[in-house]
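This structure is in structure tokens; I'll ask about it shortly.
This part shows chain A:
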Amino acid sequence: MTAPLLSLSGVSRSFGALTAVDDVTLDVPPGARHALIGPNGAGKSTLFKLVTGSMRVSAGTVALAGDDVTRLPEPQRARRGISQTLQHSSLFLGQTVEQNVLLAAQRQYRSRHSLVPRRQAAARARARELLTDVGLAARAGTPVAALSHGERRQLEVAVALACEPRLLLLDEPAAGMSPAESARLVALLQALPESVTVVIVEHDLDVVFALATSVTVLHLGRVLLTGSPDEVRASAAVQEAYLGTGRGALFLDGTGPAHLEVS
Partner candidate 1 sequence: MLGWFDANLVSILNGFAIGALLFVLAVGLSIVFGMMDVLNLAHGAFFLVGSYLAVSFVAGDSWGGFLTALGVAAVVGLLAGAVLSGMTEPLARRPILDQALLTLGISLVVAEVLSIVYGNDVRSVSPPPGLDGSVDVAGSAYPTYRLMLIGVGLVLALVVWLVVERTSVGALVRASVADREMVSAMGIDNRKVKVAVLGIGSMLATVAGVLAAPVYGARPGLDETILLLALVVVVIGGLGSIRGALIGALVIGQVESLGRALLPDLASFILFGTLALVLIVRPRGLFAGKVAHS
Partner candidate 2 sequence: MSVESPPVVSTADGAPDTTATPWRRNRRLTVVLGLVLLAVLAVVPLFVDPFGTNTVSRMLVFALFAMSLDLLVGLTGLPSLGHAAWFGIGAYTAGLVAIHWSAEGLVTVLAAAVAGAVAAAATGWLAVRSGGVFFLMLTLAIGELVHQLAQSLSSVTGGSNGLFGIPSIRIAGTPLTLAGYVYWFVLAVVLLGALALWLVASSPFGGVLRGIRDNEARMRSLGYSPFRYKYAAFAIAGGFAGLAGGLFAGLVRIVNPSDTGFTTSALLLLAVVLGGAGTLWGPALGAALVVLVRDTFGPTLDGHGPLLLGLVFIAAVYVLPRGFAGLAGLRRRRTPRSPA
């Protein structure tokens, strides 16, 4: 068996007395489409930060493709192939759509060290290709500040993909998207090659179950359950946890529990 692409063991993070992420152990095999679900405050976003390195772990180790990256700073982890979209849109607002993608894309090309504009053609071509994929090709020259919310989410995905990641972390990519936009997103993510491993945090369970090959349920910073989508749906423990905390609190948009029961 090959090494898991992402391997967390005993990962914890505390803020003073509060333990946001508590002893999480999790293996994500290469090529997986893995979903993290759980109520707000379950520690999903914090866990992402621990994986990307924008936040240090209090305990535990993070390994990427068998290499311990726990001590590596964020930029080095990114160069090893970890890429992300953030829950709160984190784009370069003053710059155009194309420039945003280009900033991520150019890192893959040695021509970024050149001062000759013509040499950047390859990076530009890749940026345009990605913009076409996410459906923003027509908006390439628009400043990000002028984009709608849904468009910004699409751009986030394009920027994340422009890093040519091995591990793609998506933090609520469909939040605030229209149904049409989120369907397009699902199609785009489904079309990603096996070489990209995806971990997704998402409240929209339609998106989760359309994509995920495995699901981890986080609750109060702990792993409640990891299993196939069917197992998670059937799990009594999950149902109980949901009931215990009150269904409304579990999924922000309220559609979650309904789906759980129906499907």
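Here is how the candidates were picked: all candidates are chains of the complex that A comes from, given by their letters.
Here, a residue touches a chain if its C-beta (ideal position, glycine included) is under 8 Å from a C-beta of that chain, and two chains touch if they have at least 3 such contacts; residues count from 1.
Please read all numbers here as calculations on a predicted model, not as lab measurements.
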Open item on the list: So chain A is shown by itself and the numbered options are 1 or 2; which of them touches it within this complex?
Closed with: 2
- [ ] Please name which positions on chain A make contact with candidate 2 in the complex.
- [x] 52, 54, 73-76, 78-79, 83-84, 86, 90-96, 99, 102-104, 106-107, 111-117, 120, 123, 141-143, 145-148, 159, 163
